[in-house]
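As you look at this complex, bear in mind that one protein chain is not there, while each of the others sits in place.
Chain nomenclature is as follows: A, B and C, assigned in order of appearance, with residue numbering initiated at 1 for each chain independently.
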Amino acid sequence: MHLTLDEQIRENNVDNKLLEVKGLTVAFKKDKVVDDISFDIFAGETFALVGESGSGKSITALSVLRLLPNNAKVSANQILLNNESLLSIPEYDFCKIRGKRIGLIFQDPMSSLNPVMTIGEQIAEVMKIHFDYSKEELTPAVHKLLEQVEIPEPQRRINEFPHQLSGGQRQRIMIAIALAGKPELLIADEPTTALDVTIQAQILELLKTIQKKTGMSLWLISHDLALVSTMADRIAVMQKGKVVEIGSTNHFFKQAKHPYSLKLLAALPSMDSCTNKELKKIDNNETPLLKVESFKVYYPIRKGFFKRIVDHVRAVDDVSFELKQGSTLALVGESGCGKTTLGKGLVNLIPTTAGRVLLNGIELNQLNGDELRQKRSVIQIVFQDPFASMNPRMLVGDIIAEGIKALHSDINLVDRQQRVANLLKQVELPESSALRYPHEFSGGQRQRICIARALAVEPKLIVCDEPTSALDVSVQAQIIELLQKLQKEQGVSYLFITHNLAVVAEIADEVAVMHKGKIVEHGHVEQVLTQPQHPYTQSLLDAVPVLAD
Amino acid sequence: MIKYILRRILYALPLLMGVNILSFILFFVVNSPDDMARMQLGQKHVTEQAVQNWKHQHGYDLPLLWNDRASSNKKMTETIFYQKSIGLFLLDFGVSDSGRNISEDIKQRMWPSLSIALPSLIVGLLVNISVALMMVLFRNSYLEFSSIVLCVILMSISSLFYIIGGQFFIGKLLKLVPISGYDTGFSAIKFLILPIVISVISGIGSGARWYRTLFLEEVEKDYVRTARAKGLTETQVLFKHVLKNAMIPILTGVVVVLPLLFMGSLIMESFFSIPGLGSYTIDAINSQDFAIVRAMVFLGSVLYIFGLILTDISYTIVDPRVRLS
Amino acid sequence: MIILWTDTLIYLLVIAISLAIFFIGKQPQMRRPIKKIGASKTGMISLVVLIFFVIIGLLDSVHFKSTESRTHEIISLLDYWAKPLREQGEKTYSAPFSTQLYSKETMTADDGTTQWGYPRLKFGGAHLQNPEAEWKMDVFTKALIGFGKGAGLFALLFIFFWITLHKNHEHFFANPTSKAVWFVLFTLISKTYMLIDLSMYYHVFGTDKVGEDVFYQAIKSIRTGLVIGSLTTMIMLPLAIVFGIMAGFFRGWVDDVIQYIYTTLNSIPSVLLIAASILMVQVYMSNHAEDFNSLIVRSDMRLLFLCLILGVTSWTGLCRMLRAETLKLREMEYVQAAQALGVRRGAILIRHILPNVMHIVLISVVLDFSGLVLAEAVLSYINIGVDPTTYSWGNMINGARLEMARDPVVWWSLLASFIFMFSLVLAANLFADTVRNAFDPRRAD
Partner (left out) sequence: MRIVFLIIFNLLLSSCDLSQLNNPYSEADPNLSILYSSFSERPKRLDPATSYSTSENSFLAQIYEPPYQYSYLKRPYQLEPLSAKKLPVINYFNAQDVLLSGNFSANKIAYSEYIIEIKQGIKFQLHPAFIEANRHLSSDQIEKLTQLNDFTEQGTRELIAEDYVYQIKRLADPKVQSPIAEFMKEYIVGFGEFSQEVKDKKKIEIKSTPLSGVTVLSRYKYKIRIKGKYPQFKFWLAMNFFAPMPWEANEFYQQKGLGDKNISLNWYPIGTGPFFLEENNPNQRIVLTKNPNYHETFYPSEGEQVDKEKGLLKDAGRKLPFIDKVIYILEKETIPYWSKFLQGFYDASGISSDSFDQAVQFSASGNAQLTETMQDQGIRLQTSISTSIFYMGFNMLDPVIGGDSEHARKLRLAISIALDYEEYISIFMNGRGIPAQGVLPPEIFGNLEKKEGMNQYVYNWKNNNYQRKSIEKAEQLMTEAGYKSGVDPKTGEALVLYFDTTSVGAGARAMMNWYRKQFEKIGIKLVIRPTDYNRFQDKIRDGSGQIFTWGWNADYPDPENFFFLLYGPNGKVKFKGENAVNYQNSKFDQLFEQMRSMDDTEQRSQIIQQMQEIIRHDVPWVFGYHPKRFALYHQWFENIKPSFMAHKELKYLRIDATSREQKREQWNQAVFWPLIAALVLFILVLIPAINAFKKRSRKTVQ
């Protein structure tokens, strides 16, 4: 019986356990969010805690640092930091642990930074608390730190406020703050989730390098296996507050035992899925369903005394493309590149500045008033956030029926109910859901309802605006399957807006890469993903974390 | 910035016009110029002739809104409304119906009003904030609970009770301060203490409670968690981070009312017989001195709008995220 | 049976509220907050107290022509039951539970001799032979008896409920909240009964300058307070909701106009608005004297107008809030989805916007209530409040001000108004808190 890899690792550095957690339990009121978990983090290693949202991984980290709200009940057999028990440290001493010995990075850098303090102050603060810097020493120190986290022109930034920085830079600031106390352990709670792919890569890179330099341990918390695979030495998988599997990375990807781990692995979308996909039969001479010509959405910038329009924000700038009946066009791009605007523009939710949109023969954006209302059934939209996209005060049945009521007023109640029932069946929900309220459903189910709602009016084209990005990996896959199935059955076309290239590979026939309001590359999936032409596309592709093997 | 303010001021004009019209209508629906004349001339031996004279002297012998008899272009201008309004926009309030220069009076009565309103605002602010901070600091402890209850109780007592009680105990029984009155200069203090104290106390209930909710909202934000993660102690977190952010709504809220402090507080002033603008207004209403009422209304709305502008500006000052354009 | 203006509105209000409760009750995501309210002790207790007040108010809102007095005064059910209180007036001030006047007088005995002293009251403790000795004991026993009766009544009620509900509604008796509620009910009922019993023999809160029973005045004031608090909100709600939502949803010129209106209204000192409109009512009534030939009708009219004008001055705040919220909501994805589905704007407003701002409306209504009750007092002080002939705490306090300057002080009408007003407002505030905690999404845990 030979030792597994991770057992070997344990053997090797028994003595240099940095953090030792035994039987940690966190409970809010009655229900346990973290249930008696134990794990160790060794000096200098990167330890990843993986799990889907609500699995209690962040709570674990916070509980170690006693950052949970008072209504949380924390209990543990022991938590040792360098063999010193954290549990027995009184509150007033504990602030010597936080920031000094354990640093913490949060998911959303925008909200995690104090909006009314300059970043200089915010970093300096940490130093003031933990080391006795003199005034003149302080600024250079901050300066150094900023350089360390690769902030361009730090001398200027030092006096700026968070909102003046880009998302990536903010996250760097967060890191700087965390590093300011020269911690032994750095906890990174979903450090990149809120960022674009390309930025993600840079941040991770930064973390790596810093860790190398300082030799501190990194405790990475994430839901993204792919990302983890590139970073971590060891992985622990959490599910419903329990650690179900723990082991070295390679070992984990090679021979994960626990079914949940396996499920996670299976759900991982992979880029090569597009290559081994059979091409849809679409004869090219058929007139396209959607024909967009030099489509523009500008937002005016008003200045001066009478708010004259001096310039425009070119959200969507002269975009043209076609989409064939029954096919899927993926619109890829980073946040703020105008893809969502384009989507909404097509659905006529926001006024278009210029351009023709020919949707099976009709120019929607030329119509208005009641005419427009009637024709709306042709094109529908599914939003990103399944929680915000349904009126919490309406029954699911009514939500789905709403469109029918509005556009096919001829249909009587009985038929309508029948129709709703069918739709629910199509999206694989029990008929009984019609009489329940949105908040009773999980994210995935809600997204299904949204799809049903869209389908209700028998559209030719559905704009899917990041339909999966708010969902957990395992659920993502299901939704995508559903969409594909529906396409097969009903021949709807999708305009699939996403930033996740892996998903694109799964679902799209064609891909259009959008950058700064323009389409920079457009073509068949395989070709775009395998031999990208445009440098931007390439950078996108490079940034995608792929399973390290 | 300057442009912005200018524009706001331009926008204010139609508002003031509306206010002016409204107050005008409200007043003349219930009062005819004759009424005013009689009111002003007193009660004994008021002859028609005298009334006519008075109206002529004070320019109330014109039609209200529309003058048919006047020549074409004068149809609008030869009316009470026009004649009385035009001065306002130049902030020249003219002479009151009882024959005193209004601007003079306002200049004079402004200070008593301020000397009550301003201190009570500032002290009140300090007291409320400190109480609120206490509550947040000791949150979900018996202390917070009891102080919340206390606040609600304080809130549920009519301000009249505070005033009557204060006058009775501090003024009458304890003889610590004069019961009422006012004096110029330094010796005014002893008259002001009681009103200020009372208005502060009567304010604590609602004020502290509101600030508490503001603070709590901030406390739940992420950056506070970051601050803790940095290793700041609870007090440091509160004073360095929470207070700083919570002050934004508080300050801007205060700024709105700042200009209106000139208008004084009706009740306080009439209870303690302090010759401020508040009592000035009330007297004017009672003695139906339209000139004063209109002037005060106009002044009030000007100050109100001024307050709104100030608020926007103050936002840009205290909150780096906000830019005017 | 005579229905005054405010009465009709009150009845409407009652109907509206009961309907609202009915519908809210049906909505599941409303159930959570309602459960929350039901669970909170302070909330339920204050609710009970409020309801208690409301019942009195309603009793006082059923008017009819009295048959006993020759002039056929319009009286309410409450007046009818409080007949002794209403009619057993003294000459002038008398202290609570006192058996003699508060001020000395020259009394002429039957034999014509006059003496200087405190005369006995006509009614207060008139049944006593020699007050000095007996009255303490008498008051005590009377109180006990009353309390006993009350307790008995409560016991009956409780048993009745127990029998009917105990089987299937365990929670009506089990959980701590309901226990507290029962206890409060017990105290309320027995105390009330005690007071009623005592007030048959004594002036529980003394008498005022013209010897009118202060207790009676305080009770009568309840209706005024409630009317001001509730009708005003009822009047301002439609304005606020319609304007607020329209401004927020349609934006553009609609928004501009509405904003213009409420900024203008806001910038006028409301005191003037109120004063002017009160004057207007006066004028109107003196021009149509024949329609208002009864005092109560006149004062009722004035009360109504006060509510109206208060409503007009106070809708702007809520309107602004709703506008802001609507601006948020109209960007919500489900609203956009509805648009994409070709739902008509009207339908969107009714189906998507309105229900989702209702919690704000609810909260602000309960919050405003207490504020308005307090405002009434202040307005009456400046003589632009309710009619001087209507019973209202404002008028009572106003009178009490003068009495505080007396020596020895006449403290009871101030105390009475304080106690009643305070308990109503406190209850309202506490309840408002509970409602807010329950309905405010940010506070939902």
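Just so we're on the same page, a residue touches a chain if its C-beta (ideal position, glycine included) is under 8 Å from a C-beta of that chain, and two chains touch if they have at least 3 such contacts.
These figures come from a predicted structure and were not determined experimentally.
One chain is not depicted; across the entire complex it touches A, B, C.
Listed residues B:Met134, B:Leu216 or B:Leu243: the one in touch with the omitted chain is B:Met134.
Between the chain not shown and the residues B:Trp54, B:Phe262 or B:Phe290, the one that touches is B:Trp54.
Of the candidate positions A:Ala27, A:Ile89 or A:Leu395, contact with the unshown chain belongs to A:Ile89.
With the whole complex as reference, residues 66, 74-76, 86-92 of subunit A touch the missing chain. In the full complex, subunit C makes contact with the omitted chain through residues 69-72, 91-92, 102-106, 114-116, 208-210, 212, 279, 282-283, 285-286, 289, 292-295, 298, 383, 387-389, 395, 398-399, 401-408. Although one chain is not drawn, its touching partners on subunit B can still be listed: residues 31, 35, 38-50, 53-54, 57, 95, 98-101, 104-105, 108-109, 123, 126-127, 130, 134, 137-138, 141, 143, 167, 169, 171-184, 187, 189-191, 193, 196-197, 200-201, 234, 270-273, 275, 279-280, 283, 287-288.
FYI, only the chains that are shown with their structure count from here on.
The most distant chain from subunit C, with centres taken as the mean of CA atoms, is A. For the pair subunit B and subunit C, the distance between mean C-alpha positions equals 28 Å. On the subunit C side of its complex with subunit A, the touching residues are 27-29, 332-334, 336-344, 347, 351-352, 355-356.
Taken in their complex, subunit B has these residues touching subunit C: 14-15, 18-19, 22-23, 26-27, 29-31, 152-153, 155-161, 164, 167-168, 217, 263, 266-267, 270, 281-282, 285-286, 293, 296-297, 300-301, 304-305, 308.
Taken together, the subunit A residues at the contact with subunit C in this complex read 344, 347-349, 372-374, 376-377, 379-381, 383-385, 388-394, 399, 402-403, 405-407, 437, 439, 450, 453, 456-457.
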